[in-house]
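The complex is shown incomplete by one protein chain, all other protein chains being positioned as in the whole.
Moving on to chain A:
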């Protein structure tokens, strides 16, 4: 390797715990924006937040998949392999976590692992880096973890994201869980979250 690897977590134990708690809060309260602080400086286009999720949760038992933008830069996979010990897989449905730098260009949700009816937990969590992640007008959401209704603005998203999510929800209990990260924050749309039609 001709370039020096960027460092991982400053305090591995506590940083991993903090990141996990942010992800847990986000998953337990879908469509709410939770703070996700990290001082990681990974190789672009891997964002600090995508790197934080990977370093907190991926390892030799939980492989990663990288979207085209991330896969195009070898330093990204090298960084992730070094700091997590995880395999970086070619096929999306082999991944425990899919890291996506360009959500508007990613494969359909159906390309990832949705689990089985008996083991619906054996499914991919898709982590998308987005520019906009804010409470307010955008996607109107209902479901477990949400009191009444939650509104969240997320951009960019795949063009037919609502249709993909509806198809995903029809698979329940199988399905894909989505995490969205932006600078300093994270939100989740687990498979249970229903996105209401425009309104």
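Odds and ends about this structure:
Following the convention adopted for this analysis, a residue touches a chain if its C-beta (ideal position, glycine included) is under 8 Å from a C-beta of that chain, and two chains touch if they have at least 3 such contacts; residues count from 1.
Keep in mind that, in the parts below, contacts and distances are computed from a predicted model.
Only one of "Alpha-D-ribose 1-methylphosphonate 5-phosphate C-P lyase", "ABC transporter ATP-binding protein", "Transport permease protein" or "Acyl-CoA dehydrogenase" fits the UniProt record of the hidden chain, and that name is "Alpha-D-ribose 1-methylphosphonate 5-phosphate C-P lyase". Against the chain not displayed here, chain A makes contact via residues 11-14, 16-18, 20-21, 23-24, 27-29, 56-59, 61-62, 96, 116-121, 123, 125, 143-147, 172-173, 177, 190-192.
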